[in-house]
Every structure is written in structure tokens, then in C-alpha cells.
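Only one protein chain is missing from this complex, and each of the others stays in its spot.
The letters A, B and C name the chains in turn, as written, and every chain counts its residues from 1.
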């Protein structure tokens, strides 16, 4: 057996790239004379050479004195009679990697001024000699390094002289002798030495290449094709050792091309293929190293294309597939390696692709080997593979070693050999190979954003697991993938997966998965043969009856047997209810739920509908249907209980509707409740039963708007039922009637009353009644009260009412408010109560009164001069009229009960007793009431005077009276020294004299001089001064009297009084001419009415009384 | 393919009409379970369209009153070209000359329509019959119109039959609706 | 090549049909319903829009982004269906677009006045559907509302729903 095991491992190993080929080729340097075990100095030197980052690509090797170098083959000066036995020798690579150094360095401890200089020199020389002898015939260079204690002294004559001596005695040229002071700076010296060594190495390998090249002209194409390949390969490799990658690549490529020229027959197919694989490996690796990934890929593609169909022995065709698979795997590895080195890969070109292909060929290999090898039951004797482990050439058959293809094979040995290999192949666990390849591929596809391809690979992996009878693993892989496939609804594929998954679940007696998958399989979208569906349906029923389900008759007998054995214990003990989560699954049972209303009042029953559709081809009967409803605090389950008319048996395509009703929980008022899930249980709990749990959430179709047009054949249009999984619990809807009676708009300042009347239209009496006025955000301009006066009432204000109200009776109360601002007010009224029933739930009714508030009227003022002209300035001591105008703004007529004015000093009234003359009058919208007061200001003031407080007491008809007070504002008040009064009769009579007096008052403490004159007028004759100058003493009055004799009737201009300041006037306060003119304008009438002459002589009337009129507006 | 492709608005418009009409039919089919009711509805809708369309037709073509049924047929033929962009043949006159058919070798209305199995008896194009009836009623012609052949049913062309009933007195038509 | 008037007539027939139908259905259900149910009308629009866009975008290069799509709706699409371009498109660049048509085809023949404003929603529901359907098929899922201040101009508010 062990023999077979050995062969088996070699057989498998032969597919791999040999280690020698894999390792990075390093120049080989032999060290002699270093005792790294006992000599500390030597040890430290050795380590500084080896343990360094970025050391030169050199492999240092200690060469013991007894070291045997490989013997040199005799130089052949003609290849005429030489027929190569193979392409690549197995040992050649190793020779250059491990055995033949490019240079040998002999270390020797010797200082220049060593006391025993001569003796040591001789010993050193002998060492060199023996080394030379050992390497007789090799052009490997020998160097000597003297390990010294002292640092070298520059220009040291002794050193120079002794160095020469040493060289001559060792027969070395001076370039071959070095010193290495091991004190400090050791590192520096080693680095310098190393670079020197590496140069020698490169030279050496360069020469080797030259030598190999020299053979070329001896070769001829027909008998030495192998050698062409071999030599090019060697040159490639030597160049690698030399670290000349470009040349290396060049030679490998040549080698590869030469190889392709070799005629391939069954007998050499393996060898050529093997070597081709090696060279291709080298080329690709180099191309990646030279960062030419595209070339690498195309090289590989070409490589495969060339050898894909070179099958070799039909009996061993699996070898070919194994090789192909290996080629892909290896390339995948190289590629992946390069990516790790920083090469960017893309979605459509990454290592995974090659691993996947490798897996494919691994499968072909498996199939081939099953066909060819399954019948081989015994390993042939004697071992035809004898010597397999020590073949001279790569890729040759042990039973025909080193034979050139020309020679005819010995059929019997060949047959045995083949049989032996077939036997070995049969021992191999292909599935594990395939699965691991899939594994690497999957990992890669994951990286390169290919979820779906990855999924597909996982499925293939699952298939392989299934083939290797690992049903459990297959099931896990399949079920994991299912969820992803479900999302994209590729039912053809899903069906395919389900079929396998169900089978696996069956074979592993996994009751949970089996049932869940079965319900899915029975769905209409799953494309399985009706027979299969029926079997699965029946199996479901069997399971519910605790009977072992039937296996798929397509399955081999033994497999079914083992499955049945697995099932037996499942029904042994009592099974707890099997819970199946159907939320992610499109099964043969579909469920939709909806609350019948978006919100339910606390005293109503919450009711919801459950729709269930079965798309199962066969009838299904359920035990119970229930829904789980989540509220904020708890989640509770409600079952469909009244099944009077509806049975729980569903036939194919049947849709049924169920109602569920339940009392809401008062804690949920103003909260949302949600249908969490729907549970359908099937089977008898006593026997075996399953509970299918469906999600209460809607599975939204792509476009409900389009689904809307779908025409359903059934009375219930299941597809267009909109799932409503959320509803809210709201307070009970109040059935009382609330009325507000009032007369809007409210007037600013008035006490406004609103009658609130409540009629109980509930079916029973109510108690704990409460009527509240709730505050608005900013209601500071409104005062509320329950009585017609206003204190400091805080909101919410509770209106005084009875707390109970019997059925269909009415109560009323009043709300009073006073607004101080004209705007639209919202008044919120909240009525809470309990119905006086066995279930006294709180009821709330919220009402809003929208109340516009307007100004009752506006007050404006005008000011008049003595001449009834509007003025914009007062003069101290001169009377003026204050005219208040009240314009009604309210739609309701307003009765003015009383008005009064309080003058503010220095303004005072001219009249002794003031009384309102508009009191008692009523004005409606846009009407104006006005009255006039005579006032005078004592003092001047250069800012606008506040005239007085005007107070209006008013009410709307049959309203409560309200006092509105406004401050009247006037103008500046000037002062001039002179005041002027005129006394005229109201009218004159033609040819009847009238007297006019002009009073000049000097209000100042200075003398006033004035020129006074009277202009002539054709309307009058008059007597009195026509022209004079007058001096008015301080605080005294001068009176000028004129007798006028009217000549014309009608309104005639009086003769004009002219006052002017004399030019030469020196005294007197500043009194300007313009002031004088204005004074005359505002105090002296221009006209007088002269009546025609009368019979007799009528008495003259007094001066005009003050006016009292209500001005009606025009229009 | 520049983004500023102006569409052939005529074409788009007819597609729009066909699609909208199609969706309307789908809606009806959903509302009324019986296909025959749908056909009736379509005819009624056609009628409503017809009684309004006639004004547009008269103003567009400025045609005078029809002399006889032959003339009417020709005018309707023009209407087909004007509104549906197809030119039907007027054939199969009854011996009495009071009945004839329009033959459409392609019916734009049904071009892209495929009737589901359970709707085979639906008269999809009834709207045309209705329109003819409605339009003629406005010019005091009382006719019947129905579909004889239908490409939707696999016939190789669509035939719409028109039968003259009577001439109405000049009066406001008893507008059905 | 159907004449424009055909579409106008069809459109008003659809309005009549859907409303009549709704009324029938409303009978048994809550009849005290203030504003009429235009959902069917809107659905018909949606379906039409969803389908026609498939035809219209057939020859078009891929849309760059959402804005590109909406521009298309306002220009080519609108003028193809409503015989004029949208007069003004505004957006907050957060998925809200306002399309203003100052002389909306279906409101043109509706004379101004309060009572007409009340029925105006009937004449835009179908179009709201068309817009929503077209955009939905172009994978811009949105809510569309129309607001009519003064006939015959109309603003369509599109609110894209990011998912």
C-alpha cells in the first residue's frame, strides 16, 4: 500500500510546478572558511550578509571543506551522434540554484601586521589551492576575504607589500583579494563587498549563457529539437539568475516556440505538455513582473489554445484535463500574486475567471476519470511506475524512461502503466479539488462586484457538494442563495434550486427546511412537474401525520435508504410546533391584511380584514388563522374565530376573506397600532403542526397604478387589495351639539358677549361636563371673563355650567371678552365630559370661534381760526376752534351717550360751561359726528401742543356702554407782541352807518409804534383816521373806531386796514411786517354783507352764536 | 441622436389617442365585468365624440348638406382620413342603397392591441361606430353602425357597416347621454 | 395621424366616464364626500404616460440625470402632447420641481370664474397622471399635484421621492 501511496503523491505532485521553478532564482555564492557555529566574529559576519532588508539577489551558501561539487560532464565537441533522451533534466535547475556557485569566497582571519604572517599566508594559500582543486574545470571565480581586527590605515606600505605577496602565493589577481575589518562599520563593508560579489556573479552567469549559446551551431533541427528547447530554457534561467528579466523572457519565449515545433504524439504528449506548462509559467510570471499583464494574459490564452486539444492517451485523457485545470489554477495564482503586488484588475479580467475555468476542467477530469478508472479495482503488479520518484527528465513515463518518441512502445508495459495511473487517479477526491477551486473563484468574484456570477458559482459548488454526498452543506449553500434569487424573481432558476434544496432537505431529514421549501415549491410560480409537486404535497400531509415522507423515485436506492434511516428519529419524540417564517418567501399561500378604517375611536371595535389566497394546485386545510397586532406597549394576538360560513379549506386559486374584531386599549388613544404578522397554522397540534408566519407589511408591486388595470377573475381582487397595516386609536367622537350665538364683529373696547349653548345628543346623559376656553398663542389683546366685567382672569377659563346634562336637554352659558386690538381672533373652546353609561369613556369636542374685532369709530380733529379757516399753528392769546370728528367704523350703529373734553394747560377753554352737543345722537357705518370747542393757549410752545383728553361714552344699540378716551393733538403755538381784535356788526344796510372798531393790544412790555392806514373803497364812505402813526403802550390797548357808510348792497369788501412798521421806528420788540400781514389775515374779516335799505330801521342782531351742527357726509 | 429631437407631433398625437383610448377601455373592462356592456359604453362614448366632432368637420371641410347616402359615405370617408389618417373603401352597398360598409385594411386604433382570451367578444373599435352615428344624427341622419369584421378577431381587415334608418326632422337631436 | 381635437374630445369623455362611474360607486360608500375621487382619472393618465414614454424615448441617448429627464418632460415631451413647451421650470435642487404652463391645453377652453375653478381639478388630474407615469417609467418616482390660481394657467408641483 505505502508504495501506492508514495506513487499517488508523486503522481499528484507532478502536476504542480516544481519548487525549483517556483522559487525566485538567486545568484549562488559559496562561502568557505566561516565557522558560524563556534566563531562569534564569523557568525556576526554571516548574519550581516544574510539578515538584511534590500540585500542583493544573492543566495549565500556555506561550503564545507568536504563539499563535493557535481562532476562536470565531458566536453562534447560534436553533437552528431547525440540523441537527447528528454527535454528538461529534473536536476538541472537545482544544480544552479544550490550546488554550483557563481563565485566562492574564502574567508581567512589575518591582519597585515600579524606576528605569524608568513605561516598564515601559506595556510591561506593552501586553502585556496584545495578549493581550486575541488572545482577543477569550473570557471567559478575564487575570492579571498581577510577578516581583520584593525581598521585599514590609508597609504599603509606594509599592507600593500603583504597584499601583493599574498596574491602571488595564492595565485590570485589583486581584484580577488579583499579585507573585512569586523570592528565597527561592519555593515558598510559588507554592503560594499556584496555589490562586488554580485558583479562577479552577473559576469559568471553571463559567461554561462554565452557558453550555452555556443552549442547552438552544433545542433540541427531534426534530431535536436529537444536541445533547442533545453538550451533556450537554460539561457532563460541563467538570465534570471543574472536578474536580467528581459533577456530571460526572450529566451523562455524562444524555448516555448521551439517546443511548439516538436511533433506531439501520444508518447511524448505528457512531456511536451509538462515542459510547456513550466515555460509558460515562467513567461507569464516574468510578464507580470515586467508589468505587462495583457501580454501575460494573451500568452496564457495562446498557451491553452495550443494545448487544449492535445489530449495524449485516450485512456489517460483525465491527465490532460487535470493539466488544463492546473494551468488555469496556476495562472490564477500568478495573477492574484500580481494583484497583491498592486496590479489593478477589473470586473471582466481578474483571477477568479481562471479559478472558475480551473474548476470546470477539474469537473471534466472527474467525469473522464469516472468513465475510465472506475473499473480498475487492483493496482498492477509488478509496479509499472517503479522509479517514478527518480525520473531523469520532466514529464516522462517511468515505463519508458528517456526513450525518444520514435521508438515503438512495448504494448504490455504501456498497458500496465496506464492501468496503474488510472488506478491512482481513481484514488483522488475530485470533489474536494473542485470545491476548493470554486472557493477561490467565489472569493475573487466577490471582490470584483459580481454578486450574481458569484451566486451561480456557489450553486455549482453546492452541486459538487451534492455529488460528494455532502447534502447538508449543499442545503445550506442552496438556501443561502435562494433569498438572493427570490429578490430578482428568476423563477426558472429558483425552481431549479428549490428542486435540489428540497431533495437535500429530504436526504438530511431536515423537517424545518423541508416544510418551508415545500410550501414554496407548491407556489404557482415554481415550475416543477405536477408529479413532483404532488409528491411534495403528499409528503407535507404525511409529515403532519408523523409519517416519513416519500423520497424522489429518481434518486438511487441506497441514498433513499440512508435518508429514511435519518427520518425515523425525527418523529420519534413529540415534535414541538414547527415555526416557518414565510415573510421572505413567495409560497403557495399569500396573505394580505388591512384595517377597515385608518382610525378607530376608543369606544368602537377595531376591525380588520385578512385575505388569504392559495395558489397550491391541491387543497390545503388550515387549523387556525390569527394576526399579531403591535401597540406602543404590547403586542397581542387575535384569532379568526367566527368561521360560520367560511371553512379553512382552500382549493386552488381560492381567495377567502376573514374578519377580526377586538376592543382597543384605552392606553393606545392617539397612538398607532400595527399588524406585525399573520400566522396560519396547519396540522393537528396533537400530531404534528406547523405555524406559517407571514409579514403584515405590504410587499409593494413595482407600480400599483398599473396593477390597478389588472382584471381579476375572482370576486375578490386579491392583487389590488391595498395592505393597510397601520391604524390609529383616537378619542371617542363626541355627539353633543355646541352653538355659539353672538353678533360679530366685536368692537374694540366693548364688553362682547357670546352665548354658548350645549345640546346633549348622546344616547344617554353626560357627566363631568367641562367647558374650557383655551389660550391662543398670543391673546394678550383679549380679556376673557364669565361675567360682564374684567378682572385678571387666567386662561384656560372654565365657564360656569352644570356638570351633568341629561339626554337631549340643553344648557347655556355666556362668555364675555374685551378686545383691545382690531384683528381676527380665534377662540378655542374645549368641551370634555363622560357619557353616563356602563362604559364612561371620556369624550372631547373642540370648537373654534373665529371672531373678527374692529374699531367702533375713529376720532380725528381739525383746528379753525376765528375766521373759521383751518389753521396749522396757534398764537398765544388768540382763540382757536377745536373740531372733533367721530367717524363710525362698526357695521352696527353706535349711540354716542356722552362726549366731553378735558383741556390740558396751557390750553384752556374759552367757554365757561362745556356740554356735548352730539350726545344722544346715533351714527351708523361711515357716518361722522362732529362738534366744536373754542380754546386758547396762554403760552407759546415750539412743540405740538396736546390739546386735551376727548372722552366718548358709547354703546351699540342695546349693548353695554363703553368709554373710549383719545388724546387730541394740536400744533406749535407762536407768540407776537401785538394782538388785534375787530368788532363789526354781522351785516350793514345801504346808506345806514355802521361802526367798526379795531382794538390793537400790545401784549409786550415794550412800546409798539405802528403806521396805521385805511385804504379807500368805492363801496363805502367812512370817517376816522385815514393815515396815522400810533404808539401802543405796553400791556395796553388802542382802539380805532371807523364809521362806515355803505353805498352798495351785497357782500362787499371792507376797506382794508393796513398796519406797517414805520421806517424810522427804533423802539419796540421785533415785529415783522409779514407777521403783521398774517395777523390781519386771520383776525380781520374781508367782507361784510350789506343789505338793501329797509323801511323803518331794523334792530341789529348780536354777534353770531357758536355753531352746533351734525354734519352729514356728502352722498 | 441629439437630445433636442422634435417628435413627429402628428404621430405622437395619434399614439397618444390610441394609448389613452386603450387605457380607457382597460378601465372599463375592469369596471364592468361584462364585455358587452363595455362595447355599449364604447359606442356611447363614440356617439358623444361624434356629435361634437361633426362641427369641427363641417368647419374644416366647409361641406354642405349631404345630397344622398353616397355623398354621406364619401364625407365620412374624408372624416376617416382627417381624423384617423386612414382611407377606407366604401363597398358592399345593399341593393336598396340604404346600407354600406367601410373597409379599413389597417385600423390605427387596434394596431398594437392584443385581446386577451377572455375578452374575445369585446368590440374594441365600437367607438368609431358610435362616432359615425353621433355625427350623422347632428345632420339629421338616423343610422345604425356596427362592426362586421375586426382585425382584432383575426379578420384580415376591419369592416364597419352603416345602415340608414330615417331622416330626422330639423330639430334639436334628442341628445343621448 | 389623429387630429388634435380627437384627443381633446376623448379627454373630456374620459373625465365624464370616470366621474360618472365614481358617483355610482360613491352611492353606497360615504356619499358626503366633498371633493370628487379623481384617482381613476389619474391612473388612466399614469398608464398612458408610462406607456407613451416607452415609445418617445426609444431613439434617445441615455438621460444624464434627473434634471436632464425633467427638462425633456418640459420641452420635447410637453410640446409633443400639449402643443407648447412648459413656460417656466423651477427647482430647489432637492427633488422639487415646479412646471408652469400659462395656457394649459385642457384649461384653455374653460372660461375663467369661480365655479370653473372648482371643477378645474378634473381637467388636470389626467395630466398629473401622465407626468407621474412618464417619470415613473424613467425611474423618477414622484408625487405630482396641480395648482390652478387663474385659468388657463396651471402649475404642476413635482416632488421626487428618494428611496
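In this section, a residue touches a chain if its C-beta (ideal position, glycine included) is under 8 Å from a C-beta of that chain, and two chains touch if they have at least 3 such contacts.
We take it that contacts and distances are computed from a predicted model.
> What is the protein name, per UniProt, of the chain that does not appear here: "Centromere protein N", "Trafficking protein particle complex subunit 2-like protein", "Exoribonuclease phosphorolytic domain-containing protein" or "Exosome complex component RRP41"?
From the listed options "Centromere protein N", "Trafficking protein particle complex subunit 2-like protein", "Exoribonuclease phosphorolytic domain-containing protein" or "Exosome complex component RRP41", the omitted chain resolves to "Trafficking protein particle complex subunit 2-like protein".
> I'd like the shown chains that the missing chain touches, ordered by label.
Within the full complex, the chain left out of view touches A, B, C.
> Given that one chain is not shown, which residue among A:451, A:598, A:796 or A:1050 touches it?
Answering carefully, the residue with contact to the hidden chain is A:451.
> For the full complex, which residue in B:115, B:139 or B:168 touches the chain that was left out?
B:115
> Among A:71, A:116 or A:492, which residue is in contact with the omitted chain in the full complex?
A:492
> Identify the residues of chain C touching the omitted chain, counting contacts across the whole complex.
Residues 47, 50-55, 57-58, 60-64, 137-139 of chain C touch the chain absent from view.
> Which positions on chain A touch the chain that was left off?
Residues of chain A in contact with the hidden chain: 347-348, 357, 449-453, 456, 488-490, 492-493, 496, 701-703, 706-707, 709-710.
> Applying the definition given at the start, please give the residues of chain B touching the unseen chain.
On the side of chain B, residues 1, 15, 18-19, 22-23, 25-26, 112-116, 119 touch the unshown chain.
The rule we apply is simple: only the chains that are shown with their structure count from here on.
> Quick check: more C-beta contact pairs in A-C or B-C?
When B-C is set beside A-C, the one with more contacts is B-C.
> Return the distance between the CA-based centres of chain A and chain B, expressed in whole Å.
About 54 Å separates the centre of chain A from that of chain B.
> Could you tell me the distance, in whole angstrom, between the mean C-alpha positions of chain A and chain C?
Their C-alpha centroids are separated by 31 Å.
> Rounded to the nearest whole Å, what is the centre-to-centre distance of chain B and chain C, using the mean of the C-alpha atoms as each centre?
27
> Do you know which chain B residues sit against two or more other chains?
23, 26-27
> Can you list the chain A residues in contact with two or more other chains?
If we look for residues of chain A contacting two or more partner chains, we find 708-709.
> What residues on chain B touch chain A, complex-wise?
23, 26-27, 29-30, 118
> Chain C touches which residues of chain A in the complex?
The contact residues of chain A facing chain C are 703, 705-706, 708-709.
> Which residues of chain C touch chain A once you look at their complex with the stated criterion?
Within the complex, chain C touches chain A at residues 42-43, 46-47, 50, 129, 132-133, 136.
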